[in-house]
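Read through the structure below, which is laid out as structure tokens, and then see the notes.
Left out: one protein chain. Kept in place: all the others.
As written, the chain order gives the labels A and B, with residue 1 at the start of each chain.
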Amino acid sequence: MKFAYLALALLVMTPGALASNKPDPASDLKAFQGYFLKRFPKIPLAAYVNGPYDFSKSERAQWKQIMEFPPYQFALDHGRKLFEAKFPNGKSYAACFPHGGIGIAQNYPMFDPKTGRVVTLGIAVNRCRVANGLGKLKLTTGPMADILAYMTDTSRGKTIDVTVPDNPKALAAYQAGKQYFYSRRGQLNFSCASCHVQAAGMHLRGNVLAPALGITASFPLYRSKWGNMGTLVRRFIGCNKKVRSVPDKPDSAAYRDLAYFLTSMSDGLPIAGPGARP
Amino acid sequence: MKSLAIALVLGFLPVAALAATKADIEAGRKIATTTSLGNCDACHMFAGADEAGNIGPELKDVKTMIPDRKIFYAIIYDEPARNPRTLMPPFGRNAILTPKQINDVIDFMYTK
């Protein structure tokens, strides 16, 4: 143990090691996107927001049919009503966000230098509620998913831009999210990357595993298996349970950081949410 | 700990290798196709699997594929120890299946 500390101290003191150990989101992004583009040369970068539908003709055909009457339409309309409704104090969500909350989803999750933490769009909505004397909404489904569906819809087609600022706490959050993404966990010993990088596009039973690239772009989404809307954090919880790992709390640092890393890996892709999945 | 695991592995092998009964094979089939147990068909195609996945290799003519039962046991028990990049869960090491259950799965797969 003592030796480990000594080794760590030596590493930290070596300038070269320090430079190579500092998180480098820009080169990570290049390697991450490059990996998928090289592995699936027929799929253009922007098409990754289609997730499993790039890999299964039958699912894609079904999806096209479903999208004639999008299953998230009801949530979208409801979300708009909720978003535009006045709080008891006369204010509304719009006052809490730049541009009145319209067309900003592509910039979330965002690092908040004041608290030193990552803020997802859902957590920002809850902050707004608390600031206006209201209680927090559940971050996984229900009214929150509907509000996020509306806000995300106003960003549809806009380019995801989650740039990690050169701030030690932001970089630490990014790095923590990255480590979470690649760490195997649960009794079944899977990492997020096991399924969504290594086995991307393959079949787990009848389901195509969506590539991690572009995966955040369609959230929140209507999942037929759920029968309703769900946010990205709902999916995190589901994946954790599937590998037999106790999920984190929806507003935990672990999930904030994971969303931060994962979304930043889709920088440059268009927002495609709300979405629909099997 | 490791030697204990090895002893356990070795201890179970000859017994199961003696003769696979119909009951063993049927138990193995059940384990291989039950989500909460082996869930083999989530990733592997094999005859009789329903909506099988394709993450792992197809299990066909398994006796030729893995003639050595000890190696087959090791693959199911702890494939990451043999191949760190594998996606196959360490069914024995992580106590997902018991040694008896692993042997039943082997008996079943050897009929494929």
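Observations
Definition applied: contacts are C-beta pairs under 8 Å (C-beta built on N, C-alpha and C of every residue); 3 or more make two chains touch, one makes a residue touch a chain.
One rule holds for everything that comes next: contacts and distances are computed from a predicted model.
The protein name that UniProt records for the chain not on display, among "YeeE/YedE family protein", "Phosphoenolpyruvate-protein phosphotransferase", "NitT/TauT family transport system permease protein" or "SoxXA-binding protein SoxK", is "SoxXA-binding protein SoxK".
When the whole complex is considered, the residue among A:K91, A:K136, A:R156 or A:R185 that touches the unshown chain is A:R185.
The residue touching the chain not shown here, chosen from A:N50, A:S155 or A:S194, is A:S194. Residue A:A254 is the one among A:L171, A:M202 or A:A254 that touches the chain not shown.
In the full complex, subunit A contacts the hidden chain through residues 28, 31-32, 35, 178-179, 182-187, 189, 191, 193-194, 197-198, 241, 244-246, 248, 254. Even with one chain removed from view, subunit B keeps its contact list with that chain: residues 84-85, 93-95.
In the analysis below, only the chains that are shown with their structure count from here on.
Subunit A and subunit B, compared by their mean Cα positions, are separated by 36 Å.
Only residues 187-190, 194-195, 198-199, 202-206, 209 of subunit A touch subunit B when the two sit together in their complex.
Residues of subunit B that touch subunit A in their complex: 41-43, 51-55, 80, 85, 87, 89-90, 94-96.
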